[in-house]
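A single protein chain has been omitted from the complex, and every remaining protein chain is retained in its original position.
The letters A and B name the chains in turn, as written, and every chain counts its residues from 1.
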Amino acid sequence: MRWAVLAALAIGLLLLALYPLVATGYGIRFMLQLFMWVALAQSWNLISGLTGYVSFGHVAFFGTGAYAGAILVTTHGWHWGPASLAGGVAAVILALIIGYPCLRLKGPYFAIAMLGLNEVMRVLVSYFEGLTGGGSGLSLPTLHASGQIYYAMGAAALAVTGAAHLLITSRVGLRFMTIREDEIAAEAMGINTARYKLYAFLLSAFVPGVVGGLFARDQGYIEPISVFPLLTTITMIVMALFGGKGTIWGPVLGAVTLFVFQELVWARFLYLHQIFFGAIIVFVVLLMPRGILGVLQERYRLPRTI
Amino acid sequence: MHDGHLLEIRDLSKRFGGVVAVNRCSLVLTPGKIYGLIGPNGSGKTTLFNCITGLERRDAGEVFFRGERIDGLKPHQVARRGIGRTFQIIRVFPELTALENLLVVTREPFKVAHRRAQELLRFVTLDRLENEYAGNLSYGQQKLLEFIRVLMRDPELILLDEPAAGVNRTLLNELLAAITRLRDQGKTILIVEHDMKVVMGLCEKIFVLDYGEKIAEGPPGVIQTDTRVVEAYFGR
Partner (left out) sequence: MGVTITPTMVGQVVISGLLAGALYSMVALGLALIYGVMRVINIAHGTLLMLGAYTTFWWFRLLGINPYVSLLVSLPLMFFVGMLLQRTLVARVVEAPELSSLLLTFGISIALVNVAQLTFTSDVRSVEFLTGAFLVGPFALSKSRLVAFAVAVAITAIAFWFLQKTKLGKAIRATSQSSEVAMVCGINVHRIHLYAFGIASALASAGGSLVAVMVAIQPEMGQVYTFKSFLVIVLGGAGNYPGALLGGMLLGLVEQLSSLFLTTQLSEAVAYVLLVLVLLLRPTGLLGGRAT
């Protein structure tokens, strides 16, 4: 049974790896964005799905990575690959600075603080015009690298999903989950919840930072409002939720389903796009808070490690 | 060990706003005994537990464990020094399986921890439920799980907060037998309990709290006839 799953996975990955050879430009960009959303949803899952701390400003890491990467490319002539990785590091540094005080806050306060943080980052980026181009945005030198970025985004999505797998099937991941289940009991049992929360938070910040850097390169132009929008945070949350937060494949499933759906809707009903999305959010929150995999786990007693 | 004392509490005080929950409480536990902590509702028993285990910060006084001062430490640090506790309201990890509830609290290598966990599960006949989510277990089963979870870390001092609450006769006898066995292995147990039969039958020494103050201490026989204790429970 396990071999079948692994074989299917391997074939899937192979197909994805070969796809750019036969795909159109649109197809590559479509998949590239899909990978990005998988990476984002899965990263959010690492902190909020596992520890239960709702990061409601997670796009702040994406935006930070985007700007860090873009600045390194434009001002210092870095190649976008290392620049994106540096974006990830920048995001982790940000997470370290604010994670330590913020993670001491209780549920709603943590969520609002993260929300506020995102806005602070957006305004700070706008302010330091000399560095970031401020409100007029930042343009990167023209480069047609969709194909390479496809693989980079794919690698990011794979890496973070791999991390989710490692965590959710290990005792470290279990410890993250005890924070969600009962933080007081976890502490009483000798688990240093403050440290584990921070680890989860740092881990969850890295890939959005990298992916932000890649996004900046791919778009060729970024501005504060395009990389720090609340809508992006909400989207990654709803994707993780829809597929099933706290699971390994939930965020992947959610990202794929919702992204495909959104592209279809966007193509047909451009102006109703946001209403549809609002309706999906309401639907997921009210009717499927456990997500697809969550419901399957309950109904068919599937293992937790799916 | 400090004068042979395992746990020593000196003049511990804790208030919540205007309410004094624990008032200059002092007590001493020597190893290898079963102790009881009783008192009317609101007398500060759980608060005392919380102060010992670091869940609450005491306002005054000191707590020594094996001669080392532990007040002011964080709960996980207290736990790592060898004090385990259960809670008045059961706190298992509902979305983890019974087995995972046990594995997650120890850092020992997987094989060792796994074997220990299965032993403990068998000990309380929960072994066939090891892959069941803890949240799906019955009240009594969760209570047992919480109990053996504490034992996973092999603590020297075990604080039990109302272990008999809501538990049927058979289960209770199993628990009491387990507690006695732990004592025979050299562990020290402090039990908060309202069920007087359990306390008087099990404990070798009992502390009585009333309005946060220790009003009596001694073996069951002495406590039962202490006028102050009777007054505290039944009024004047």
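Assume a residue touches a chain if its C-beta (ideal position, glycine included) is under 8 Å from a C-beta of that chain, and two chains touch if they have at least 3 such contacts.
What you are looking at is a predicted structure, and each value in this text was computed from that prediction instead of being measured.
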Name every shown chain in contact with the chain that has been left out of the document. A
Residue among A:93, A:112, A:159 or A:256 touching the omitted chain: A:112
Which of A:34, A:54 or A:253 touches the chain that is not shown? A:54
Would you mind spotting which of A:256, A:281 or A:306 touches the chain that isn't drawn? A:281
Suppose we count only contacts with the excluded chain; which residues of chain A make the list? 48, 54, 56, 98, 101-102, 105-109, 111-113, 115-117, 119-120, 123-124, 126-127, 230-231, 234, 237-238, 241, 271-275, 277-282, 284-286, 289
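One rule holds for everything that comes next: only the chains that are shown with their structure count from here on.
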Whole-Å distance, chain A centre to chain B centre, using C-alpha means? 43
Within the complex, chain A is touched by chain B residues 53, 55, 74-76, 79-80, 84-85, 87, 91-97, 100, 103-105, 110, 149-150, 153
Chain B-facing residues of chain A, complex: 171, 174-175, 177-178, 180-182, 184-194, 246, 304
